[in-house]
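Left out: one protein chain. Kept in place: all the others.
Every chain is named by a letter (A and B) in the order it is written, and numbering of its residues begins at 1.
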Amino acid sequence: MIVSADNRKLAGLATIWIVLALAPYWMAPLGGYTALGTRILVLGLAAMSVNFLLGFTGVLSFGHAAYFGLGAYGAGFALKFLAPSTPLALVCGMLLGGIAGAALGALIARRRGVYFAMVTIAFGQVFYYIAFQWSSVTGGDDGLRNFSRQPLHFGSATIDILGNANAFYYFVLVCVALAVGVMGFILRSPFGRTMIAIRENERRARFLGIPVDRHIWLAFTLSCFFMAFAGALYALVNNFADPRGLHYSQSGDFVMMAVMGGMRRFWGPLLGAAIFVVLQDYLSSVTVNWMSFVGVIFIAIVLFFPRGLLGVLQRRSEA
Amino acid sequence: MTNLLEVRGATKRFGSLVAVRDVSLAVQPGELRAIIGPNGAGKTTFFNMISGFFRPTSGSIVFDGRDITSTPAYQRVVLGMGRTFQITEIFPELTVFENVRISTEVADGYRLRPWIGRAAKDHVRRQVEETLTLTGLQAKAQRLVGELSHGDQRAAEIAMALALRPRLLLLDEPTAGMGEQETYEITQLVRRLHKDSKLTILLIEHDMRVIFHLADRITVLDQGNLLAEGTPQEIAINEAVQSAYLGKAA
Partner (left out) sequence: MTQLLLFNITNGLIIGAFYVLMALGLSLILNLSNVINFAHGGFLVLGGYLAYTITPYVGFWGALVFAPPLIALVGLAVERTLIKPLYGRDPLYSLLLTFGLAFVIEDGTRFIWGAQGKPVTVPAILAQPLSDELFFITGYRLFMVATVAVAVAALFVLLRFTRLGIRIRAGTLDLETVSALGINVGRLRAMNFGVGIYLAGLSGVLAAGQLGLEPTMGTGLLMPSFIAIIVGGVGSLTGTLLGGLLIGVASGITAVFLPAASEAIMYVLMAVILMIRPRGLLGEEGMMT
């Protein structure tokens, strides 16, 4: 039966959402648990945010975890010092990371390639360092603690996302769906097309009248907002903000998720996040040297599967 | 008639190497000017100064009465200058349609839009189809540009430049690396753009037949210097030009 490309796309999209919506029910029999699914969703969003820049604009930002961490701390601060409101926490986290990204992006938007990567890493480390040193505010090495996500109140109804793992999962799913929706929207817009143009051929984009540096800054800023949103969600997942979430090795993880799943595909990073998280969880439970295994996997993927899982599948289907 | 483009005493130095020395040129609206010269004459460097790839070491460039010597490259495009490159610069993994669409959206002022409505989308689509028809690519609209033949890629690149609705088109060796048939087709395309669409065109070429077929006036460069300028007939009989070419023949 020949199905048109559009219908196939729609069917694929529907499948993804159905699978995600029913996750709490099919995960348990497979040995998983709902909280794992929640984690994967959030980290997947983070990986997709990195990919917004990496896979779609072609910009090598390797210090992106900084904005993830800032989002987490922002949410934590809001819950600890502002008000016991989950939505407020999310907004605060998003703003903290997003605005930092906008400011730093302005400083580095003219750099390219490895130099850009180096500077983003170094800047990211500034925040890691601050989180560590300013321990009176941030909790230092122990991270920010003693806050928790608050139940949601809608008039007379209350959704207990603190106690009920499934309820929280669906809350996160809705948030992620929103973010992903906006992301997809932007990528399909004229602005999104200029991002892809810059990835495909920066010189040509410039000579079509696109102010490349400015567009890169915009893409950078947008991706930081998404990233910070993911970070804020992650703080809610753990009720804890970890300084290690700001470290460049966390950035490396996100980039690897994007590469593993497939950088050129919209949903690749989410798939990569799922694989990565499951793999890492499994490895750390069976061996003390899980770090070497993760490193070897990085190396293997880079050498043999640079196009990621979806890339490999796409090749197969085209052959 | 005021000149569309005026280059006054442009010089470009790279360290101690002088690639272009004190070259001036004035192009009138609707003119097709060819720039020729032996290899190493500085033709592409000259183009690069005009299009803003880099700035002249000294001299000035005036476009439609406006001094653009320091204007960034993308801005010159917005002001009405389109350009193709010696090595075709396109978006290889996008279709022909998508390539031209990006140009069109930028030209229409949509580049920052997070969303365009159905009406605007259709308008853009019609414009893209028009441009594709003009360059003879309408049948290949859905093919990936990276997979097209050399000649078609060049045509696509020209289409992208055209979609910007430029007032001045800079073509850097459009027939480079092409066989007889493709050269003919590109030449016809450029001719149509010049005669029918009344575009002002600045053309670097090596193929003499193409030049004599198309050019209104010819500027000859040699080793960075302006050697001669005139109509094709004048240049054909110019002794200095002949010796510059024959002297280099090896």
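We take it that contacts are C-beta pairs under 8 Å (C-beta built on N, C-alpha and C of every residue); 3 or more make two chains touch, one makes a residue touch a chain.
Computed from a predicted structure; not experimentally measured.
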item	value
Chains shown that the absent chain touches, full complex	A
Residue touching the undisplayed chain, where the options are A:Met94, A:Ala117, A:Ala131 or A:Ala235	A:Ala117
Options A:Ala72, A:Val259 or A:Ala273, residue touching the unrepresented chain	A:Val259
Residue, one of A:Ala66, A:Ala131, A:Leu270 or A:Val294, that touches the chain absent here	A:Val294
Candidates A:Val137, A:Val278 or A:Val302 - the one touching the absent chain	A:Val302
Interface with the unshown chain - residue positions in chain A	54, 60, 62, 107-108, 110-115, 117-119, 121-123, 125-126, 129-130, 133, 249, 252, 255-256, 259, 289, 291-292, 294-299, 301-303, 306
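Here is the rule we use: only the chains that are shown with their structure count from here on.
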item	value
Approximate Å spacing (C-alpha centroids) for the pair chain A, chain B	43
Chain B contact footprint on chain A (complex, rising order)	185-186, 189-194, 196-197, 200-201, 203-212, 215, 218
Residues of chain B that touch chain A when the two form their complex	51, 72-75, 77-78, 82-83, 85, 89-94, 98, 101-103, 105-107, 110-116, 160, 164
